[in-house]
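The complex is shown incomplete by one protein chain, all other protein chains being positioned as in the whole.
Our next item is chain A:
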């Protein structure tokens, strides 16, 4: 796992970084979910994502605990199924997305869950997200997958489960927060904080905190 936990500057503060991969059929709204979570935006006419996306977002779980997600989105290249293996390699968590108005998209999601359980980290945290809840709120007859069916499957497979709407932001933050709470912060923390917060080697010539680590490209 690529998790990194370290003590922050404040006493007792914890910072942890986790790799998250987003999987699911084309057009179920994977990129929209990320966009909502990271930038709090939504675009109704978003075209199929060109290339793949990589974004980060940081959330505070409580006064002392900060979790940073590195989010890898396979958007646009589902057909070749070739990005997923390098995205879920060493991933700590995965969000498998389906569209609650498309019955077949849950089958696809189940196939992804199977692949993750077979190939990814043994203790990867997987969340199932039934997206496009807004469509059903307006037109209940559009629903193709009942909440209880999906919930039952998620329970059986040991997944976190949410019905989400990237458009209205319903349950989006809740989804990622639930994942963050389930991640093994304590374990990773205990292991890494004991000796040296940075066990690894810093390749940057400048000392941390100085210019160079900054991200402003405006």
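Observations on the structure shown:
Going forward, a residue touches a chain if its C-beta (ideal position, glycine included) is under 8 Å from a C-beta of that chain, and two chains touch if they have at least 3 such contacts; residues count from 1.
The rule is simple: contacts and distances are computed from a predicted model.
Not shown: a single chain whose UniProt protein name, out of "FAD-dependent oxidoreductase domain-containing protein 1", "Trafficking protein particle complex subunit", "Rab proteins geranylgeranyltransferase" or "NADH dehydrogenase [ubiquinone] iron-sulfur protein 1, mitochondrial", is "Rab proteins geranylgeranyltransferase". Between the chain not shown and the residues A:122, A:138 or A:156, the one that touches is A:122. Contacts to the hidden chain, counted on chain A, fall at residues 1-2, 4, 6, 8-9, 15, 17, 38-39, 48, 50-56, 58, 66, 68, 70, 72, 76-77, 79-83, 85-87, 89-90, 119, 121-122, 195-205, 208-209, 213-217.
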